[in-house]
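Removed: one protein chain of the complex. Kept in place: all other protein chains.
On to subunit A.
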Amino acid sequence: MVLVLAIGDLHIPHRAPDLPPKFKSMLVPGKIQHIICTGNLCVKEVHDYFKSLCPDLHVTRGEFDEDSRYPENKTLTIGQFKLGICHGHQVIPWGDLDSLAMLQRQLDVDILVTGHTHQFKAYKHEGGVVINPGSATGAYSSFTYDVNPSFVLMDIDGLRVVVYVYELIDGEVKVDKIDFKKTATTRSAQ
């Protein structure tokens, strides 16, 4: 069991003062093995906070991030899964799942984690899974009027990944889960 936190679009301090207290109390150091951050933290303070939760932190650049040295996208392997991260403002049309699928093909990953729209999504297509953890602070989004704070926790176990989405709705944390299984097809590029 490997726990991967997928989180992003906090927009601290531009659009939100802080993570919701209920989320903060859930995120404790030592429980999570990897953190994948889609971007738009936006300041070093948030980076340091994530680092304190888990030293294996991967961040990609959002368009409001203070630190311009974050990469545009990143890939990593966790267990049997190849994961890709990209904030998503680079993929036009924004939030378009087919276009994101193209990026997924390009990065050649099983799971693509992306953000920008502040809407939670977990979408399975022929090439894999696209996950958008939403905005952890419920920050203002030009994309949608209805933003609940949310983040995702992935439990990677062999060829199976269970995606837990945590949403703060009317002051209560609601959890939902989705199962994905990877078919063990060998896809060696010739």
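A few points about this structure:
To be clear about the criterion, contacts are C-beta pairs under 8 Å (C-beta built on N, C-alpha and C of every residue); 3 or more make two chains touch, one makes a residue touch a chain; residues count from 1.
Everything below uses one rule, namely that contacts and distances are computed from a predicted model.
Matching "Calcium and integrin binding family member 3", "3-ketodihydrosphingosine reductase", "Hemoglobin subunit beta" or "Vacuolar protein sorting-associated protein 35" against the UniProt entry of the left-out chain gives the name "Vacuolar protein sorting-associated protein 35". Of A:52, A:77 or A:106, it is A:106 that touches the chain left out of the display.
Only one of the listed residues, A:74, A:89 or A:182, touches the absent chain: A:89.
Against the chain not displayed here, subunit A makes contact via residues 11-18, 21, 43-45, 63-64, 89-90, 92-94, 96, 98-99, 101-102, 105-106, 108, 126-127, 140, 142, 145, 187, 189-190.
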